[in-house]
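A single structure is presented below for examination.
Let's turn to chain A:
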Amino acid sequence: MEIGGVMAVVVELITGRTLDQGATVEEKLTEEYFKAVSYIELNEEDFKQLNLKEGDRVKVTTDFGEVVVFAKKAELPKGIAFIPMGPYANMVIDPATDGTGMPQFKGIKAKIEKTEEKVKTIKELLEAI
Partner candidate 1 sequence: MLWIKNGIVVDPKNKINLEKMDIFVKNGKIVPESEIKKGDCRVIDASGKLVVAGGVDMHAHIAGGKINTGRTMRPEEMRVVRNIAGKFRASVGRVLLTAPAIGYEYAKMGYTTSFEAATPPVSSLHTHEELDSIPMIDKAALPVFGNWHLVFKCIEEKNIEKLKALLAWAIERSKGFGVKVVNPGGVEAWMYGGNVKNLDDQVPGFGVTPREIITWLIRANEGLGLPHSVHLHCNNLGVPGNYQTTIESIKLAKGFKNEKRQVLHVTHVQFNAYSGSSWRDFGSGAAEIAKVVNSMDNVTIDMGQPIFGHATAMTGDAPFQFTLHKLLGARWSNKDTEVETGAGIVPIGYLPNNPVHAVQWAIGLELGLLTESDKVALTTDYPNGGPFTEYPYIMAMLMSKKMREGELKKVHQYVQKATNLPSIDVEKTLYEVIHMTRSLPARILGLENKGHLGIGADADIAIYNLNPLETDFSNEFEKVYKAFKVAEFTIKGGEVIVRNGELLKEVYGRTFWVDARKKVDLEVVMQDVKNYFQYYSLQLSNYGVEERWLKKPERLEVV
Partner candidate 2 sequence: MQDIVCTFCGSVCDDGEYDLKKKSVKKFCKLGSSKFAEKERIKAPMIDGKEVSYEEAIDKAVEILVNAKRPLLYGWASTANEAIRLGVILAEKLGGVYDQCASVCHAPGTLATIEEGIPGGTLGSVKNRADVVVFWGSNPMEAHPRHGMRYSISAKGLLVKDRKQRKVIVVDVRPTKTAKIADIFIQIKPGYDYAIFSALRAIISGNADAVPSEVGGVAKEKLIELADIMKNAKYGAILYGLGVTQSRGRDRNVENAIKLVQLLNRTTRWIIWPMRGHYNVVGAGEVPAWEVGYQYAIDFSRGYPRFSPAEFSAVEVLKRRDCDAALIVASDPVAHFPRIAVQHLKRIPVIQIDPYPNMTTLVAKIVIPSAVYGIEAEGTAYRMDCIPLRLKKIIETNYWTDEKILEEMLRRVEKFKG
């Protein structure tokens, strides 16, 4: 769909563990960790709709914040997107805990659009919080 002249898709965002994220979780200040957590996986159709190529960046916007990450194609149902758990995901998930202490890390409505903005480094991201 077009929102304000820009192609965007609305997805339900899931965040969670991956092997690569886990393998670098004790080396968070390294390039490997950065690569492991700074992307979003999109369904092939959604990916095409946004006119993306592998390595392109997207801006992810939710009611709770926004973040720029790399876009990847993955085997996902249309309308579902996945960001590995970590500081990029945490910019946009719902901090409300509904009295349980647990934020809602999975199942957040998000708007995805292609962007030329850079993906911040871990340190830059922290600065911006």
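Behind the choice of candidates: all candidates are chains of the complex that A comes from, given by their letters.
Keep this in mind: a contact is a pair of C-beta atoms (placed from the backbone, for glycine too) under 8 Å apart; a residue touches a chain by one contact, two chains touch by 3 or more; residues count from 1.
As the structure is a prediction and not an experimental result, all values here were calculated from the model.
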Neighbour of chain A by the touch rule, complex-wide, chosen among 1 or 2: 2
In the complex with candidate 2, residue positions of chain A that touch it: 12, 14, 16-19, 22-30, 64-65, 75-77, 80, 82, 85-87, 90-91, 93-95, 97-107, 122-123, 126, 129
